[in-house]
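Only a single protein chain was left out; the remaining protein chains are all shown in position.
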Amino acid sequence: MDVSVGPQHPGSGHVRLLMRVDGDYIVSIDPDIGYVHRGCEKIAEYRTAVSNIPHLERPCIIDAIHLNWGYVLPIEELQGVVVPPRGQYISTIAAEMNRIMSHLYWLAINAGVFSGHTTIFMYGFGDRDLFIELMEMLTGARLTYSFLPPGGPRRDLPAEFQKRLTQLLDYFERRLVEYDRIFFSNPLVIARAKGIGVLKREEAIRLGVTGPVLRGSGVKYDVRKVEPYGAYSELEFDVPTFEEGDSYARFMVRFEEMKQSIRIIRQALEKLPKGPIARKAPLIIPEGEAIGRVESSRGELVYLVAGDNSDKPSRVKIMNGSFRNLVAMPYLVRNVHIADMPIIYGGLDYWPVEADR
Amino acid sequence: MFLGEMYEGIKHILKRTFTMKYPYEKPLLPKGFRGRHILYMEKCTGCGICAWICPERCISFVPPADGQQHPQNPENRFPQYWYARCCFCHFCTDYCPTGALDYSPDYELAEYDRELLVWSPERLARIPTNGTYRSVFHADKGSMGVTFEPAEKEDKT
Partner (left out) sequence: MASQSPSKAEDLVNTLKTRFPDAVKGSKVEGPRRILITFDKNTFLDIAAFVRDGLGFDHVKGIAGIDEPTHKLIKVLYFTGSFSKTEVEDVILVLETELDRGNPVIASAVSVWPSAHFHERETFEMFGVKFEGHPDLRKLLTLDNWDGPPPMLKDIKFPEMGQR
């Protein structure tokens, strides 16, 4: 019997998973994507280099700083613009705050609501709102930042920002202990997620998955360590890796990443240098092609930008984590109970708008 | 066995809740909040950089309503915004070379008529008066961790 999950999803974005079901077991699954495809890459050829920023940060709006930063890295390389150190630190602080916010959204919806745990949904969104307030103080907008044009950030840290951010991080560290008690050590969650959807290390490498899915299967790969950008080369942090490869390991990777993000932000606030935050960038993209990559919350995000000496790029290619992790879905959801499918889907943190662009 | 989790839930029952009763209580917006734009007509030179950089192409140029010639604006044209398309990125504000555009905390822009969403330069030049903003909430060392208090200062716009 064929069961079609979707394409309307109140929780995640719109994707259709065509499941072939035999009794209570899923025999195979065929993801049918493209319900939110807008032609991002084609539209990007009609906008100038700076005007593209609000357009290209929309695919995964809860992770907007990373999508923005990955796009300006190749443009800065082609134009020969170097961002000053203070600008790199501010971008790093904003990016790590964005990572915490994206993981809180994941925790609330993909791990919480999809497994039926509505308390963590309330906790996750409530705490995320405090971070949104601070980003509003920094950039002026709650979710659609457009904060990093080529050359550096648009604004400097406001006067009270450092004090309020430190206050928030102290509060959030206490909340993470509560999250652990209510969700990650909850016997019900452990029973639902441990041992489900096991992706072994060789398979993860062969399928080319990325992000927390890869680190939950024992491969220690993080673009922030492999090819440091921003201020990451001067900051100390760990890359959490778990060996089991099941859904619970993927949950725990994101939980530990939130703690590491707090550590990074604290160090960056201490070591913040003085000086200018941005350089003026030219308005023309010179001829050539450049590749830039960042570690977004869902995995490695690679951009190819090709210019032809005009103000508009001639080709923008986006390779993001959600699209690469899609290949793991038909592989993992085989011969499992129907009730295990939301847990595996939530563990992959698939963001349909980002995958479809 | 479940005592740890149940304690987590029960300890919040007797705490004070917080609800912001919009529209009687509004959040205190930070300086530089990206609401609608303010146009200073005595500074605008009609160069057109705002229209060129706009990602949504929502800015077009019109002559001023009173027909008066402004000395710094040789072509006598001022920007007109179409707020149905604007994404409030404020690249126009940042890239304006004379500083003729500014941020404002005005976000209540809903209309019943679609034509009213096109804002003429004179309408943009009006400084918004949104009244006092009353409350602010932020993380604190309080018992629940989050406090909610009325703001003392008035919004200076």
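First chain written, first letter: the chains are A and B, and each begins at residue 1.
Methods note: contacts are C-beta pairs under 8 Å (C-beta built on N, C-alpha and C of every residue); 3 or more make two chains touch, one makes a residue touch a chain.
Values in this document were obtained by computation on a predicted structure and should not be read as measured data.
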If I'm reading the header right, one chain is hidden. Which shown chains does it touch across the whole complex? A
One chain is left out of this view; which of A:Arg142, A:Arg174, A:Lys271 or A:Lys317 touches it in the full complex? A:Lys317
Which residue from A:Arg142, A:Arg174 or A:Arg206 sits in contact with the chain not drawn here? A:Arg206
Would you mind spotting which of A:Leu18, A:Leu269 or A:Leu304 touches the chain that isn't drawn? A:Leu304
By the contact definition given up top, give the residues of chain A that touch the hidden chain. 33-34, 37, 39, 41-43, 45-46, 205-208, 210, 214, 219, 221, 226-227, 291, 293, 300, 302, 304, 306, 312, 315, 317, 319, 323-324, 326-327, 356
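Rule of thumb we're sticking to: only the chains that are shown with their structure count from here on.
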Whole-Å gap separating chain A and chain B, where each centre is the average of the chain's CA atoms: 27
If we count contacts the way the header does, which residues on chain B are in touch with chain A in the complex? 1-2, 4-5, 8-9, 29-34, 52-55, 87-91, 94, 103, 137-141, 145-146
Would you pull the chain A residues touching chain B in the complex into a rising list? 47-48, 50-55, 119, 126, 130, 133, 136-137, 139-141, 144, 146, 149, 154-155, 158, 164, 167-168, 170-172, 174-175, 178, 181-182, 185-187
